[in-house]
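Take a look at the following structure, please.
Just one protein chain is left out here, and the rest sit where they should.
Per-chain residue numbering starts at 1, and chain names A, B and C are given in the order in which the chains are listed.
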Amino acid sequence: MRNQRLRVFVAERDWDQFHSPKNLAMALSVEASELVELFQWLSEAQSAAPDEQLRRRAAEELADILWFLVRIADRLDIDLLAAAESKMVQNAEKYPAERVRGQSRKYDEY
Amino acid sequence: MRNQRLRVFVAERDWDQFHSPKNLAMALSVEASELVELFQWLSEAQSAAPDEQLRRRAAEELADILWFLVRIADRLDIDLLAAAESKMVQNAEKYPAERVRGQSRKYDEY
Amino acid sequence: MRNQRLRVFVAERDWDQFHSPKNLAMALSVEASELVELFQWLSEAQSAAPDEQLRRRAAEELADILWFLVRIADRLDIDLLAAAESKMVQNAEKYPAERVRGQSRKYDEY
Partner (left out) sequence: MRNQRLRVFVAERDWDQFHSPKNLAMALSVEASELVELFQWLSEAQSAAPDEQLRRRAAEELADILWFLVRIADRLDIDLLAAAESKMVQNAEKYPAERVRGQSRKYDEY
């Protein structure tokens, strides 16, 4: 996903020096928490019926997370879409539909 | 990014009942922390020179994060790529290259 | 809170080299996410009526968080209880009871 463009953005600002995978992982987790913060005092039902302002703020946080995700994958030379594809196959095996239906436990608790 | 396929995966397991945006945001942040955990005791230099096992584990965590990201965007009816595009434009304005070069402060500290 | 004892534990293992405030903050956030993970697929009501196993696991995560909290405070030479006291006073001013009663917005949204 547009690694190239993000590389240019970072290089123009001379930010590569800050972008170790360690630091990028921290930054991604901080963005994830900013998403959590939007929902923390809402009920689940409220979170599923966001008003326009909440949707817009959530969209910004999702975008931040995606950019850091793409950036880390680039720095670690990981093909993000191939990894996602592979994980989907793994998850289908770990969580067979007939066994886990309607349950939310982790696979090692089944 | 393949919302449709993920929807089928979730529907087959009857997991929609658990997938409020609130819960999905929590799950995404937990996956982000699993990524952080891989790097927490490493130096920045070590994190930038991962061995094959570390790269593989990082790839799995990145995949988990991406799936939850896609899932939340779908539940909130957000176009993830459009949001990323829009955020990139915003960031280019907030962080003009000539002003922030080589610095890591937040934009409101400039 | 028993900084001294924790210092000995860390020194005996020669772990000071890993315990920069940066790394300790990462570790604390990872433990916080392990707490979140216990509750992520539960309803709020379920989280408020934990069975014995859940309470025990939550207690372990709270303990991990507390130890890292004490450890960071020690490394940064911060008096944790004084900081908590001071924050309580600040919060009482930021969130006057008569103004915020029954509402959960952040103080800058009032």
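We take it that contacts are C-beta pairs under 8 Å (C-beta built on N, C-alpha and C of every residue); 3 or more make two chains touch, one makes a residue touch a chain.
Computed from a prediction, not measured in an experiment: that's the story for all the values here.
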Check the options B:26, B:66 or B:83 and report the residue that touches the missing chain. B:26
By the contact definition given up top, give the residues of chain B that touch the hidden chain. 26, 29, 41, 43-44, 104
Where chain C meets the left-out chain, the residues are 1, 5-6, 9, 12-15, 17-18, 20-23, 25-26, 28-29, 32-33, 35-36, 38-40, 42-45, 47-48, 50, 55, 58-60, 62-67, 69, 72-73, 75-78, 80-81, 83-84, 86-88, 91-92, 95, 97, 100-102, 104
Absent chain, residues of chain A that touch it: 18, 23, 26-27, 29-30, 32-34, 36-37, 39-41
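The definition used in the following text is that only the chains that are shown with their structure count from here on.
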What is the distance, in whole Å, between the centres of chain B and chain C, each centre taken as the mean of its C-alpha atoms? 24
Residue list for chain B, restricted to those that touch at least two other chains: 18, 23, 26, 29, 32-33, 36, 39-40
